[in-house]
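In what follows, a single structure is set out as structure tokens and then discussed.
Here the complex is missing one protein chain, while the rest keep their positions.
The first chain written gets the first letter, and so on, giving A, B and C; residue counts start at 1 in each chain.
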Amino acid sequence: MNEVFAPRDPLFAERVRASFARQTLMATLGASLARVEPGEVDILLPHAPGILQQHGFVHGGAVTSIADSAAGYATLTLAPVGTGILTVEFKINLLAPAKAARLVACGRVVRPGRTLTVAQTEVFGLDPDGSRVQVALLTATMMALEGKAGVVD
Amino acid sequence: MNEVFAPRDPLFAERVRASFARQTLMATLGASLARVEPGEVDILLPHAPGILQQHGFVHGGAVTSIADSAAGYATLTLAPVGTGILTVEFKINLLAPAKAARLVACGRVVRPGRTLTVAQTEVFGLDPDGSRVQVALLTATMMALEGKAGVVD
Amino acid sequence: MNEVFAPRDPLFAERVRASFARQTLMATLGASLARVEPGEVDILLPHAPGILQQHGFVHGGAVTSIADSAAGYATLTLAPVGTGILTVEFKINLLAPAKAARLVACGRVVRPGRTLTVAQTEVFGLDPDGSRVQVALLTATMMALEGKAGVVD
Partner (left out) sequence: MNEVFAPRDPLFAERVRASFARQTLMATLGASLARVEPGEVDILLPHAPGILQQHGFVHGGAVTSIADSAAGYATLTLAPVGTGILTVEFKINLLAPAKAARLVACGRVVRPGRTLTVAQTEVFGLDPDGSRVQVALLTATMMALEGKAGVVD
């Protein structure tokens, strides 16, 4: 179902990894970059005591943070060198409580564009017994900025 | 423009504060509860080195986290005792980079309902010189759960 | 990727067709029901002079109307007898101008629930030469009402 995308920067994965490393929120949450392919990025987040909401599930804001970053970095894999990616807007449906041992946010580009790209992220809960439950679905509009000082990935 | 809402629990503010204190993500981000009124809740978040995205602005996920919590707690102020509030979904537009010294997320109920409530949060950047720039606009659908063990605020 | 869903009403397709026939907006736009399967409904809309926006494309509101109905009827295929389905909210990204000869809105249930269901619709433009371009992507939250007079599908 997914199109195959050709990255315009052969070093796209290095660029994504370097930019991700500068997102200090990801380290604060305990998130890590798991997979970087053209148009697709996965981010992992283990359940941890400091990222919860009031009922003991992972906070929707933490789920959203990795979902947003996965969508943004999926977009960055296809962007030319010298571009910065900013999130214009997104919508997220929280489908089930995030109570699994680990979450994985799988971002992918739905519609690439020179200025605007639409990307979608599915977040799943993964448990040691192999079960996998969809926790969230995010749809985002990403904007590519070129030649803007300080806003380059 | 805002309707005046009558809370059904006279101790609504205490309940909101107690529930907020259990959201460990808020402490991890450095967010605090600033104002709790019937149908309205404000949350503060100072700019801090551990909550940034790759260009040095506060990460959209952190902005979203306080916006979501402000909308959820605005909803909780109007809910009867024994209810738990869960976020069904939201959409957020990131209107400007979050580079101010502090952010304030002002959540308010737009349409209260027995099961579903629509709430909106405006997030502003506040600088020491008194300037105030809108950074984000979130619209959320919140769901009230009653009598569900472990999901009570 | 799609789950297989079991409808709770064996006559689900007749019920969807009867309800669709009562949506007078569909006839006014020229839309018709093309496919009704458990959890999936397709609606067709030919390009027509009376449903356009100012540049001669099919109006985003017409695209949205069939996308919303497709998501709602995909939800209805799985609902028990005596239920009415109402749209709580949706978000739509308009990915390309709707200039094709015909549009098809393919709605499917993402997450069924007793009260709330999340559904998604992809709208494609179809041309006589066989080309197919995605025009829109909608994510909706649908609510099932039971025993509410006048609101039964």
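Methods note: contacts are C-beta pairs under 8 Å (C-beta built on N, C-alpha and C of every residue); 3 or more make two chains touch, one makes a residue touch a chain.
Note that the structure is predicted; figures quoted are calculated from it, not measured.
Asker: Touching the hidden chain in the complete assembly: which of B:L44, B:L95 or B:V152 does that?
Answerer: Candidates B:L44, B:L95 or B:V152; residue touching the omitted chain: B:L95.
Asker: Identify the residue among A:A48, A:L116, A:V133 or A:V151 that touches the chain left out of the display.
Answerer: A:L116
Asker: Which of these, C:A74, C:I92 or C:V135, touches the one chain of the complex that we don't see?
Answerer: Once the missing chain is taken into account, the touching residue is C:I92.
Asker: Considering the entire assembly, which residues of chain B contact the chain that has been omitted?
Answerer: Against the missing chain, chain B presents residues 1, 91, 93, 95-96, 110-111, 118, 120, 134, 137, 139, 141.
Asker: What does the interface between chain C and the hidden chain look like in terms of residue numbers?
Answerer: 19-20, 22-25, 27-29, 49-56, 59-62, 64-66, 68-69, 84, 86-94, 97, 150-151, 153
Asker: Footprint of the hidden chain on chain A, which residues?
Answerer: 88-89, 91, 115-116, 118, 141, 143
Assume only the chains that are shown with their structure count from here on.
Asker: Using mean C-alpha positions as chain centres, tell me how far chain B is from chain C in Å, no decimals.
Answerer: Comparing mean C-alpha positions, chain C is 33 Å from chain B.
Asker: Please tell me the distance, in whole Å, between the geometric centres of chain A and chain B computed from their C-alpha atoms.
Answerer: For chain A versus chain B, the centre distance works out to 22 Å.
Asker: Indicate the whole-number Å distance between the mean C-alpha point of chain A and the mean C-alpha point of chain C.
Answerer: About 29 Å separates the centre of chain A from that of chain C.
Asker: Can you list the chain C residues in contact with two or more other chains?
Answerer: Those would be 91, 118, 141.
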